[in-house]
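Omission of a single protein chain aside, the complex is shown with its protein chains in their original locations.
As written, the chains take the letters A, B and C, and residue 1 is the first residue of each chain.
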Amino acid sequence: MKANAIEQFGKQGLMSLLNAQVRSIEEGKVVIECPYSEIVSQQHGFFHAGVMTSIVDTACGFAAFTLMPEGYEVLSVEFKMNLLKPAKSDAIVAVGQVLQAGKTLTVCEGFVYDATMQKLFAKMTATMIAVPSSKFL
Amino acid sequence: MKANAIEQFGKQGLMSLLNAQVRSIEEGKVVIECPYSEIVSQQHGFFHAGVMTSIVDTACGFAAFTLMPEGYEVLSVEFKMNLLKPAKSDAIVAVGQVLQAGKTLTVCEGFVYDATMQKLFAKMTATMIAVPSSKFL
Amino acid sequence: MKANAIEQFGKQGLMSLLNAQVRSIEEGKVVIECPYSEIVSQQHGFFHAGVMTSIVDTACGFAAFTLMPEGYEVLSVEFKMNLLKPAKSDAIVAVGQVLQAGKTLTVCEGFVYDATMQKLFAKMTATMIAVPSSKFL
Partner (left out) sequence: MKANAIEQFGKQGLMSLLNAQVRSIEEGKVVIECPYSEIVSQQHGFFHAGVMTSIVDTACGFAAFTLMPEGYEVLSVEFKMNLLKPAKSDAIVAVGQVLQAGKTLTVCEGFVYDATMQKLFAKMTATMIAVPSSKFL
């Protein structure tokens, strides 16, 4: 696996803002957890759809990144979220998994569960792109 | 317009966390602005896709809400985001606009611009649902 | 299971046009097959994305329909397709599966495989709605 996946995660201001933590990283699969608090809520006290999206987009992005060659970075091209249930839980657990890795584009499936992983709150499908690191200098 | 749209916005912990502010609300159209800072960034210093999604999903949700009858609340059913350009700007401006309002489902278009509204960073299409307020008691 | 699922399928002019056939129907899961011929092709001789969408949307719609109460019909609200590989095969096999059935909305996952079901050509996520049959009279 690429050595710098965790380092990259640490550079996301948003993830530390949300107190999100990586639970596991393996090739093509990343799990991230985010605890509930007032800051992640929408007007009815559920997890905000945008927070669930942030966490699971990050999980999908890093899952794709683990399979990309050295010298490439990952960016989200597009994603779709289906919000299945109002998300009321002590925490959400987001799983990002590579469905198909290509040279340029990688398609991922993302799942947002409650803290016990019994309830599926949301489902994502995401397309990620590998961009040469030199483009970011 | 419904009196409580702004009040509802104020109840979103996430929006105050992100320092997001409503710029305008009219029937079927809501504009929200969010300033750049380290907390909304991803690993390359761009606005995190999840932040753009949070802001524009909120704009779309409240745009739908302005057209819903009294006694109903709004929830996101699903949305899709296309990230068109890496989002580097002092702020993002998100516009949520109703494409079609139905009794149960409302479809919205969302746009995320840079601070000057010259560059389109992202495009959302979202489906919102009207849920009787009594369901939230 | 609802008695009229197959009958409904037979009423779809498009499905007979494409020579599509139901392979299996069970509660919450429907499989449809469509043979390759020139009529389903795009300009490079692959299955047209629109044909794959037609078949898998139908599979998802009928999968949702099998779980709806009597007196309701199914309509597609929205769907997203990811085209993973150019689809070259003697036939495509589309699987539609209910991810979550609700009173009004049902979310389905759709998969389009090659004839041997070894290769995944495309992935759909779809939202279906139950509409009272009386609305169609």
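The rule we apply is simple: a contact is a pair of C-beta atoms (placed from the backbone, for glycine too) under 8 Å apart; a residue touches a chain by one contact, two chains touch by 3 or more.
Just so it is clear, the model here is predicted, and its values are computed rather than measured.
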- Message: Using the document's contact rule, name the residues of subunit B that touch the chain not shown here.
- Response: 80, 82, 84-85, 99-100, 107, 109, 120, 123, 125, 127
- Going by the touch rule given at the top, which residues of subunit C touch the chain that is not shown? 8-9, 11-14, 17, 37-44, 48-51, 53-55, 57-58, 73, 75-83, 86, 136
- Query: For subunit A, which residues reach the chain that was dropped from this view?
  - Reply: 77-78, 80, 104-105, 127, 129
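Please note the rule applied: only the chains that are shown with their structure count from here on.
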- Farthest from subunit C by Cα centre, which chain is it? Let me know. B
- Item | Length of the line joining the C-alpha centres of subunit A and subunit B, rounded to whole Å | 20
- Distance-wise, how many Å sit between the C-alpha centres of subunit B and subunit C, to the nearest whole number? 32
- Message: Quick check: what residues of subunit B touch more than one other chain, meaning two or more?
- Response: 77-78, 80
